[in-house]
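Only one protein chain is missing; all other protein chains are in place.
Naming follows writing order (A and B), and every chain is counted from residue 1.
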Amino acid sequence: MIRYITQRLTESVIVLFVMSFIIYALIGLMPGDPVDLMISANPRATAEDAARLRALYGLDRPIGERYLAWLGAALQGDLGYSRLNSRPVLEVLWPRLGNTVALMGVSFVLAIMLALPCGIVAALRPRTATDTSINLIAFAGISVPPFWLAILLIILFAVVLGWLPAGGMPPSGAGLGAQAAYLALPVATLTIVTVGGIVRFVRAAMIEALRQDYVRTAWAKGLGERQVVLGHVLRNAMIPVVTILALNFGALFSGALITETMFGYLGMGKTIYDAILGNDFNLALVGLLLATATTLLANLAADLCYTWLDPRITYK
Amino acid sequence: MNGERRYEGAATAEPSRTLRGLLWRRFLEHRVAVSSLVALVALALLALAAPVVETALGLDATRVDLLAVKLPPSAAHPLGTDELGRDLLLRLLYGGQISLLVGLTAALGAALIGTAIGLLAGYYGGASDALLMRLTDGVIALPILPLLIVLAAVDLSKLGLPDSLVTSENASLYRIVGLIALVGWTTVARLVRGATLAIKAREFVRAAEALGASHARIMLVHILPNVVSPVIVATTLSIGNIILLESVLSFLGLGIQPPVPSWGNMLTNAQELIWDAPVLAVYPGLLIFVTVIAFNFLGDGLQDALDPRAIKA
Partner (left out) sequence: MTARLAAILCAAVLGLSAATVARAAELKIGMSQFPSSFNPHFDAAVAKSYALQMTQRPITAYDQDWELICLLCIEIPTLENGQAKLETLSDGGQGIAVTYRLQPEATWGDGTPVTSADMVFTWEAGRHPKSGFGNFEIFRRMLAVDVIDEKTFTLHVDRVDFTYSAAPFELLPAHLERAVFEVDPAAYRNRSTYETDTTNPGLAFGPYRIVEVVPGSRIVLVPNPTWWGTPPAFERITLLVIENTAALEANLLSGAIDMIAGELGVTIDQALAFEKRHGDRFNIVYKPGLIYEHVDLNSANPILTDKRVRHALIHGLDREALNRTLFGGKQPVAQTSVSPLDWVYDPDVPSYDFDPERAKALLEEAGWIPGAGGMRQNASGERLTLELMTTAGNRSRELVSQVLQSQWRELGIDARIRNEPARVFFGETLNKRKFTGAAMYAWVSSPENVPRTTLYSDQIPTAENNWAGQNYSGLANAEMDAVIDAIDIELDRGKRKALWSRLQHLYAEELQIIPLYWRASSFILPKWLKGVRPTGHQNSTTLWVEDWYAEGR
């Protein structure tokens, strides 16, 4: 088991290194450089200013050299400064990561709390009206474009009803109520988009688990539905669910990016997006790596949960 | 793991007339899927008919009319006009052409890549399998949207592509189809691999091997036809997601560039219009929603018909 964990961790680290070079190269392929953006905003800047700034930031060296320089510094803990924020990259990213985790966490938990009972009920009553309607709603959830949903929610709750703020971060020192108000719409959006997929997985996994022989044995033994479900089926149904949940972590991240951008919520997704579009190379690079690392870690955690849930599976 | 167990049943089905009839009947039972198919065909026909509608209305879809901005529906403009006075209905239809085209082509591309990878991995097994599956897992594990954003932001000419390609009007189309196909192949790959592994053990494949058939022949003639149904299901199910991806990228300004309409980029400035003309913000998104949900239902129905034992994911 320990060996498995170490092996997976090593693999993840390798993936991270490979990703870091790929992303570095991709960002290097982006047009222009930060100096041009700086110059275009300043009417008094001259061509000499531009050349000098470019040399100063080392933007005139070849990409391999720049990558190795970056890597060397990164391994020593120096991940550079964010150009858009004039602060060290990690100092910018940590609080944003926290915000995203809060958003994703709350949405995830809400989605699971909604999806589990719905999926289970739908599986227990296949082809009934309940099942069909739950299925329909689930499909709707996975089919709705998240950014459109955000717009609709804003129209309904902020413009027409005026109950909730249309975006932004809660003022500092704001009470729990105010913070909840600012989080409400982003969480709603992310939850709606996530819950559909989870419902379908839970339902499918439950159906599959219900088909198993041991279930029929339990029925034959005369155990009640609830005992059968809770005792046997649920645990086994959770296995594929956990896998899928972990695999969806990456998707959740993407959903969070859209939600954050639509609502001006200062999370990782929005930070990465702004960094890419603003040619803030350092921030974009480290942000993407952090996102990848988080997803890889989530996958590893899911695999470990898998073992815990299904004692039949062992890792060599 | 689960993948292999799941599709053992399906893999044993060999194409035959009566079975096909059975499949078709099963599909027809799934009423929602059937209505989705009908709806999609209707949508596609409407989108293709855009030029006809254009001449019927006597309008020009791209003509800007500054005196007719944001008009409500009327006889001349059945759905009203947008912020530049262009007819909204026509824009939605032409946008549909693009969105559907991108969705289908990208899905096809992803299916091709995925099938190839899955076949190779399942057939050759061993180290290649491990490597290809690690690659697949790697791609699945990546945060897709941030990466797509970076990829979409890359300057093509720096990659050494010829200038004529980079500056053509359809550059954004090629780019987005290519990008999405590049990341959308993983589901198909896994499915095909699982199916390949199961079929490889079948007797008719072993017989072919014993008879000295080449690897390519076995893969293409014996295995491939039998993995077609899961591939079709997976591809159909992925179209919805692909359309969503394209619309997000276009919405963010990184996909189809205006003035070429796509449902996604028609929503780009929607947020600023919600006070003024909310209708402009509702229609394109609604169409995306309807199309995606129809494809999902369709895929679900196909899955029910072709492989009722599958865990629907």
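The criterion applied here is as follows: contacts are C-beta pairs under 8 Å (C-beta built on N, C-alpha and C of every residue); 3 or more make two chains touch, one makes a residue touch a chain.
This is a predicted model, so every value here is computed, not measured.
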{"item": "Residue of A:L56, A:A73, A:M113 or A:L156 touching the missing chain in the full complex", "value": "A:L56"}
{"item": "Residue of A:R87, A:R125, A:R211 or A:R235 in touch with the missing chain, whole complex considered", "value": "A:R87"}
{"item": "Residue, one of B:L84, B:L182, B:A213 or B:V228, that touches the chain absent here", "value": "B:L84"}
{"item": "Hidden partner chain, residues of chain A it touches", "value": "30-33, 36-38, 40-53, 56-57, 81, 83-88, 92, 95, 154, 158-159, 162, 165-169, 171-172, 262-264, 266, 277-279"}
{"item": "Hidden partner interface residues of chain B, rising order", "value": "62-64, 66-67, 69, 83-84, 153, 155, 167, 169, 253-254, 257-259, 268-269, 271-272, 274-276"}
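Rule of thumb we're sticking to: only the chains that are shown with their structure count from here on.
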{"item": "Geometric centre distance via CA averages, chain B-chain A, whole Å", "value": "23"}
{"item": "Chain A-touching residues of chain B, taken from the complex the two chains share", "value": "2, 32, 134, 137-138, 140-147, 149-151, 153-155, 158-159, 240, 244, 247-248, 251-252, 264, 267, 270-271, 274-275, 278, 281-282, 284-286, 288-289, 292-293, 296-297, 300, 311-313"}
{"item": "Residue ranges of chain A in contact with chain B within the complex", "value": "11, 15, 19, 23, 26-27, 29-31, 136, 139-140, 142-148, 151-152, 154-155, 159, 200-201, 203-205, 207-208, 240, 243-244, 247, 250-251, 253-254, 257-258, 261-262, 269, 272-273, 276-277, 284, 287-288, 291-292, 295-296, 299"}
